[in-house]
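Here the complex is missing one protein chain, while the rest keep their positions.
Let's turn to chain A:
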Amino acid sequence: MKLTVWTYEGPPHVGAMRVATGMTGLHYVLHAPQGDTYADLLFTMIERRNHRPPVTYTTFQARDLGADTAYLFKDAATAAYERFKPEAMIVGASCTAELIQDDPGGLAETLGLPIPAIPLELPSYQRKENFGADETFFQIVRALAKPMEKTARVTANLIGPTGLGFRHRDDIVEVTGLLMDMGIEVNVVAPMPASPSDIAKMGQAHFNVLMYPETAETAARYMEREFGQPYSKTVPIGVGATRDFVKEVAEIAGVEPVLDESRLRMPWYSASVDSTYLTGKRVFLFGDGTHVAACARIARDEMGFEVVGMGCYNREQARMLRGLAKDYGVEALITDDYLEVERRIEELAPELILGTQMERHIGKRLGIPCAVISAPVHVQDFPARYSPQMGIEGANVIFDTWVHPLVMGLEEHLLTMFREDFEFHDEAGASHHGHKAKLREIGISDGAENETVSPQQAQVSTGPVEIVWLPAAEKELKKIPFFVRGKAKRNTETFASERGVSEISVDTLYEAKAHYAR
């Protein structure tokens, strides 16, 4: 048993629902108890779909368990076929039905439906949502796609987009544009928004663009093996990665690498003097492996941030991310426990968090700005406006999104200059974050209450030496603007402990400041 408060991923059958909901003409018959329909509202509310997900639940109840729940499954599957007349069906069990062992695949076969009924084996007690999506798409491709003669013109399949995917809708448009500029046509985009008959045509493409390894890598490998279709390894998120992607695809397709950069504003924005204050900002990245890897490169090479930590929640990407983290000189955090992520963030005291919905809340708690780079996300990250992460426009979107939560450059200077000011002090908050400004009471000095801080209270434990902040140093620390205070505190403590100093005085603080000056 594992004690869990919040989870980054749902169970694997939710991954299968993401594939089914993304597709058209496909129906999912899910052997599941009452209540599992909660997952419908992820699609109708968070993604704001205007149709019910194409999922029929058998809704077995306690009183059915003595009798034959298998009949319920058969009836539900027959009724779903009659009502929705899909081109193909996927059938499977949720976690509870897995325990009662009804074998939906075998049962569906005995129904003799005139359409393919593809059985799914999704081990609910071992695997999670991303595995469910990847495995489901793979099984659909394996069942429906066949080797075919290649198209006369150069074509590619885009694979990986699903229902409830972070910016999948707009990434499809952006990548289609990138390929079109090189004269490459898109054959099928799958699973979203393909139909089973589209899947059947996937074999005629020259190669596959693997947009999201989490949800389509198994299918990509299968098609490489069976249909001789190579697949792209670069995910075009960020300027550098988009350029690499274009080169990689041009090589696979045997065409000229063409990239229209006329709308690309991100590199100039990042180079302009207004962005100088971004230099060396300490960022922590967390999310799914693919987005974290891509965003780490943007953070360091395109924004000039310092990457102080990175991690992912999906173990499938752990090896890749561990390798990458080494290049950045940090240790990868592979965990699906948000408390561990929170501890790491607290420890690193970054100035910006790039993460998921959970990290946004961690950031809010710790008072650290955060931008969202990966699922899971709430409704506001399925925006009405065009906002891809991939390609040229994706780079523009990312620049805006990441810079927005930071205190703006000039504001940062003003806060440093007037940090004792009663109207313009650090606790007043940033001008654009929608809090009510808190005036400081005139006449009460900032550090007054700190005079009484006892050494015991101010104790921190970094390493073997117990480090104590002397009251004067504690007071001085308070004068440092809030957005660099965490960094200053950490640096000073590291500086002290490396030198075996156990008491931090004002001098220690400034010696450390001089030591770390850049």
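What we mean here is this: a contact is a pair of C-beta atoms (placed from the backbone, for glycine too) under 8 Å apart; a residue touches a chain by one contact, two chains touch by 3 or more; residues count from 1.
By definition in this document, contacts and distances are computed from a predicted model.
Participant: Quick one: the chain not pictured, UniProt calls it what, "2-oxoisovalerate dehydrogenase subunit alpha", "Light-independent protochlorophyllide reductase subunit N", "Na(+)/H(+) antiporter subunit B" or "Electron transfer flavoprotein subunit beta"?
Facilitator: Going by UniProt, the chain not displayed is called "Light-independent protochlorophyllide reductase subunit N".
Participant: With the full complex in mind, choose from A:T24, A:T56, A:T335 or A:N396 the residue touching the hidden chain.
Facilitator: In the complete complex, the chain left out is touched by residue A:T56.
Participant: Residue-wise, where is chain A in contact with the chain that is not depicted?
Facilitator: The missing chain touches chain A at positions 1-7, 9-11, 13-14, 33-42, 44-45, 48-53, 56-62, 64-65, 76, 79, 83, 94-96, 99-100, 123-126, 128, 357-358, 361-362, 364-365, 378.
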